[in-house]
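A single protein chain has been removed from this complex, and every other one stays in its place.
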Amino acid sequence: MAEMLLRIYAISKRFGGLLAVDKASFNVRPGRITALIGPNGAGKTTLFAIISGFLTPDEGRIVYDGADITGAAPHMLARRGIARTFQIVQPFAGLTVRENIAVGAHLARPNRVDALAAAGEVAYAVGLGTQLEQSAATLTVAGRKRLELARALATKPRLVLLDEVLAGLNPSEIRDMVPVIRKIADWGVTILMIEHVMQAVMTLAEQVLVLAEGRIIAEGSPQQVAADRQVIEAYLGHGAAARMISGAGHG
Amino acid sequence: MLSPVILVPALLNGLMTGAIYALIALGLTLIYGVLHIINFAHGTLLTAAMFAAFFAYALLGLDPYLAGLIIAPLFFLIGYGLQRFIIGPTAHGEDRNYLLVTLGLAIIIENLLLYVFRADTRTINLPYAFDVIEIGTAFLAVPRVIAFVAVLVVASALWIFMQWTDTGKAIRAVAKEKLGAELVGIDVAHIHAVTFGLGTACVAIAACLLIPTYYVNPTAGDAFVLIAFTIVVLGGMGSILGALVGGLFVGVVESFSSMFLGQSLGQIGIFVMFIVILLVRPSGMFGQQA
Partner (left out) sequence: MKTYLPIFVVVAVLALVPFVTASNVVLNFLVVTLLIALAGQGWNLLGGYGGQYSFGHAAFFGTGAYVTAILQVQYGINAWFGLLIGIAAGALVGIVIGALSFRWGLRGSYFSLVTLAFAEVLRIVASVAPITGAGVGTLIKLDLRPEAFQFQSRAPFYWIALGLVGLSLIVVRGIENSRFGAYLVAIRENEDAARALGVDTFSVKLAAMIVSAAITAAAGCFYAQYFLFLDAAIAYGTWISIDALLAPIVGGVGTLFGPLLGALIIKMLGESTKLVTGGAPGLDLAIYGLLLIAVVGLAPRGIAGLLSALVPRRFRPPSDPEHHHG
């Protein structure tokens, strides 16, 4: 069995009286796409913020590639190969698409000319090639999502945390984005994605984790998780699983 | 040096000075709490109000405390107009722009005052300015005692206004959640302007309370502004109680440190405290998170 790239051990995070993450533990296999799903408010983005260093956990440890990275600063984690996108896109609005991506590209390339060139390559890979010299502020939502992705990819990461990269996209935009995500995984980049768009989760993810009320309640392949009683109840409410089963009996 | 005979008057004087600081800081913290902008024009508005109070007495013979009844509403309108028609529109809602625009206003006001009134220092001579009230061993100047009481009254009135009136509630709503307030039909631009007006009215009242015992020249307000900033960060951005408590505290600190260290170092002490608070806990004792 391949060595786990990311291990989360009993991470907890409290905000005042609210326990946002409650002893969450899971592992992420390298080279695969793992999806983190769960109802709204389950604590998924908080978990991402913790993994990427923007928040420190109150309890627990994070081990990445064999090293304990709990509490490390975001820029150090980026240098170690962990990249993330933000749920609410954060473009460098005053810069062009190329300049945006170049900021990420600079992580591995100190030279400005190299970084700008590499930015161009990454842009083409995600489908932004024709908009390289445009101002980032003029991009559509779908374009900005691709920009988020491109910037993160330019840092040459081993692990990418995608926070609802499909949110706010219409069905055809989602259809266009899914192959891009798959292409990234084909390059060998490990992907951990928070996603609500179930169709994408089912087609893309090899492993699914379900977070509800700060706790991991299920783990497995997409099919296994979809049939899991606890998961159904977390989304649809207590007793829903039983109702669904008895409803199926009648149909 | 440390006997109560000396300390008690120093304490009381510090409280009275602090009260005026508190009122100035109150205006500033109100503006910050609601508009989330640091009003760099605050000090110059104070200076302008002091000139108004000065001339009300010098030209019209109006007692400053009475003049306040006219000057305060007048400056409320000025503040309202400034926010509604200049600051709000030009800043386009961006923090950095607010800083620059209020700075620009400060420069304009101060230098117009300089141009029109020259740099001369002026004072008024109220007949009762040197009357004193005796409390134990302390001789307290009547104007300063009046100021202290007035500040408490104003602060209470403001608090009541914020708690019980519709406008006050609207202000608090906008301070907490601007978008939500807009969605329920509150005219945010108007509320912003009202708040700025109230903050300016506060300094106008402070000016009238100051003029019996303090001089006025185009830069008079500057000395108070950085102290007001210190109080606002100390007491918490947006907290009325914080401005009051912080103001009194700073007044006492200044009184004691001037006594032991002399005037200039006393001032430095305040700035150092300011820097330390900014670095350690910008949200202050009572304030909202930065």
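By written order: A and B. Residues from 1 in each chain.
Methods note: contacts are C-beta pairs under 8 Å (C-beta built on N, C-alpha and C of every residue); 3 or more make two chains touch, one makes a residue touch a chain.
This one's a predicted model, so the numbers in the text were calculated from it and none came from an experiment.
Participant: Quick one: which of B:G81, B:G104 or B:G168 touches the chain that's been left out?
Facilitator: From the options B:G81, B:G104 or B:G168, the contact with the absent chain belongs to B:G104.
Participant: Which one touches the absent chain: A:S12, A:T70 or A:T96?
Facilitator: Of these options, the touching residue for the absent chain is A:T96.
Participant: Among the options A:G17, A:G66 or A:P110, which residue touches the chain absent from this view?
Facilitator: Checking the options A:G17, A:G66 or A:P110, the one contacting the hidden chain is A:P110.
Participant: What does the interface between subunit A and the hidden chain look like in terms of residue numbers?
Facilitator: Residues of subunit A in touch with the missing chain: 52, 54, 73-75, 78-79, 83-84, 86, 90-96, 98-99, 102-104, 106-107, 110-113, 115-116, 133, 135, 137-138, 151-152, 154-155.
Participant: What residues on subunit B make contact with the chain left out of this view?
Facilitator: Residue positions of subunit B that touch the missing chain: 37-38, 86, 89-92, 94-97, 99-101, 103-116, 119, 218, 226, 229, 233, 264-265, 267-268, 271-272, 274-275, 278-280, 282, 290.
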